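Note that one protein chain of the assembly has been removed; the remaining protein chains are unaltered in position.
Letters are used for the chains, namely A, B and C, taken in the order the chains are written, and counting of residues starts over at 1 for each.
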Amino acid sequence: MIVTIQLYFRMIAIIVSTNRHHSKSKQVAQFYQNLLTNLNAETQIIDLAELPDDFARTALYENNGKNENFNRLKYQMREAEKFVFVVPEYNGSFPGVLKTFIDGLGYPSELLHKKAALVGISDGVQGGALALSHLTDILNYLGLNVLAQRVKIPFMKKNFVEGEITDPLINKLIAEQAELLVKF
Amino acid sequence: MIVTIQLYFRMIAIIVSTNRHHSKSKQVAQFYQNLLTNLNAETQIIDLAELPDDFARTALYENNGKNENFNRLKYQMREAEKFVFVVPEYNGSFPGVLKTFIDGLGYPSELLHKKAALVGISDGVQGGALALSHLTDILNYLGLNVLAQRVKIPFMKKNFVEGEITDPLINKLIAEQAELLVKF
Amino acid sequence: MIVTIQLYFRMIAIIVSTNRHHSKSKQVAQFYQNLLTNLNAETQIIDLAELPDDFARTALYENNGKNENFNRLKYQMREAEKFVFVVPEYNGSFPGVLKTFIDGLGYPSELLHKKAALVGISDGVQGGALALSHLTDILNYLGLNVLAQRVKIPFMKKNFVEGEITDPLINKLIAEQAELLVKF
Partner (left out) sequence: MIVTIQLYFRMIAIIVSTNRHHSKSKQVAQFYQNLLTNLNAETQIIDLAELPDDFARTALYENNGKNENFNRLKYQMREAEKFVFVVPEYNGSFPGVLKTFIDGLGYPSELLHKKAALVGISDGVQGGALALSHLTDILNYLGLNVLAQRVKIPFMKKNFVEGEITDPLINKLIAEQAELLVKF
């Protein structure tokens, strides 16, 4: 007799928070996945580049729950107990697509009583400080507990090269964050 | 001889900040249009329900500027000197679709050095307090000056009936706001 | 032989976040203390009305750590493992005195890696929505994990009578929050 127990509740989903193809955020998500794997966490990457092109119409309002390609991402959110949001800075906040994705998750949200860590990235100086603040408000509203230690990676061209973080302080902060998330 | 002078720079565009069809926000936009018409302002309504269904893919990134149906809304933004954003509360902030629309406007933004007034609406108690705070950060980042007097309409079912605001205080605040915007 | 073990690390400190004497916030703190006592938590109230009048000068900058009356409150913060911040709305945010108190706690903060729940109160409609958002940013910056479920009590005159919350929904939300904090 074979018993299969799927410990879905231990899963950490890493969200690539833009629908841009081949994004820097995807590379940072892969870097983070390695961090978590080394801490023996089970992970999967959810890349918003896989969202259906028309999901802002076909997965919201009267169409909520009807788009199967959207639902596939939604179920991946459901399976996860914890999240890492890798968030690029667009126009002083996070990408609109991330919020539209959250708007399509329905109510009560797949996020309720779960836990998350936030990573902001930017080409400029901010590293998404305001993006992470806005996102925290929204995630808290939906009942998702956000780890205090938010990590920002500004100046991506200099600080993230060939899939690795070059700045020692940011490396230390993100490693700490990953450990705190596993214990959170 | 006939000379036509189009005083586009005086135009106030009223943004319906959701792509939901037949939204309450649309009705509030029409109410606001009446206020502004009575103050002799030239106005037009820009309803995000008219966004192409797939604009999050076809109007952003490598496709920026290539979707003619998106560009039509973009040009309406360009023609306006001032804006009123009517913003429904979705999941503790504004609709993701509004931010995705802004993300598609390109850079430098059609919003630079212009002026705006914000109106938040909600079925619940908040009237979009956080939504308007987040939106102010983004609009300021893009160089759009936001009028200090933000108006919130909570409890829409009670406070907005048959196209009119029933609460006297909110009526006073929104009339003041419209006047301040015209002079801003 | 008698061994006394003081389980300080289990302590939940409830912060009255204004230095106004006999504040409504104090009454809400006492209400919350009852909730936590019924959940077998050890608690104490830290009332910012007990701050020295001149602490903004005598406990900051070159005087950090030198005011014994300020330090007494600081040590109470140190003893606590978790916090409840009862936060009145002043001018669209929390009282300046709360932030000045936090500014005097030194660095690294007494708050690092601890946990907190936030309660906002107001005479008006907001219940401190923005106050709690701003405070979350600051507490997260200092490494204090904030429970997602923030509770707001608007219209205090109607919703908080003789030391009890009269609104059934708010009562349910705050009881849930207290339980979540104990388990957080």
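Definition applied: a residue touches a chain if its C-beta (ideal position, glycine included) is under 8 Å from a C-beta of that chain, and two chains touch if they have at least 3 such contacts.
Fair warning: this is a prediction, and the values are worked out from it, not measured in the lab.
**Student:** I'm checking contacts with the chain that's been left out. Which of C:Q30, C:N71 or C:S93 qualifies?
**Tutor:** C:S93
**Student:** Specify the residue from the set C:T58, C:N71 or C:N171 that touches the hidden chain.
**Tutor:** C:T58
**Student:** Among the options C:L36, C:L73 or C:I102, which residue touches the chain absent from this view?
**Tutor:** Of these options, the touching residue for the absent chain is C:I102.
**Student:** Please give every residue of chain B in contact with the chain that is not shown.
**Tutor:** Residues in contact with the chain left out: 113, 133, 136-137, 139-150, 180, 184.
**Student:** So which bits of chain A touch the chain we can't see?
**Tutor:** On the chain A side, contact with the omitted chain comes from 125-127, 129-130, 133, 152, 154.
**Student:** Determine and list the chain C residues touching the chain excluded from the picture.
**Tutor:** 19-21, 51, 53-58, 60-61, 90-103, 109, 130, 134, 137-138, 140-142
Convention: only the chains that are shown with their structure count from here on.
**Student:** Determine how many degrees of rotation, between 0 and 180 and to the nearest 5, align the Cα atoms of chain A with the equivalent atoms in chain B.
**Tutor:** 180
**Student:** When chain B meets its copy chain C, do both sides use mostly the same residue numbers (more than half shared) or mostly different ones?
**Tutor:** same
**Student:** Distance from the CA centroid of chain A to that of chain C, rounded to the nearest Å?
**Tutor:** Spacing between the chain centres: roughly 30 Å.
**Student:** Any idea how many Å lie between the Cα centroids of chain A and chain B?
**Tutor:** 29
**Student:** So, what's the distance in Å between the C-alpha centres of chain C and chain B?
**Tutor:** The separation of the two C-alpha centroids amounts to 38 Å.
**Student:** Would you please write down the residue numbers of chain B that are in contact with two or more other chains?
**Tutor:** 130
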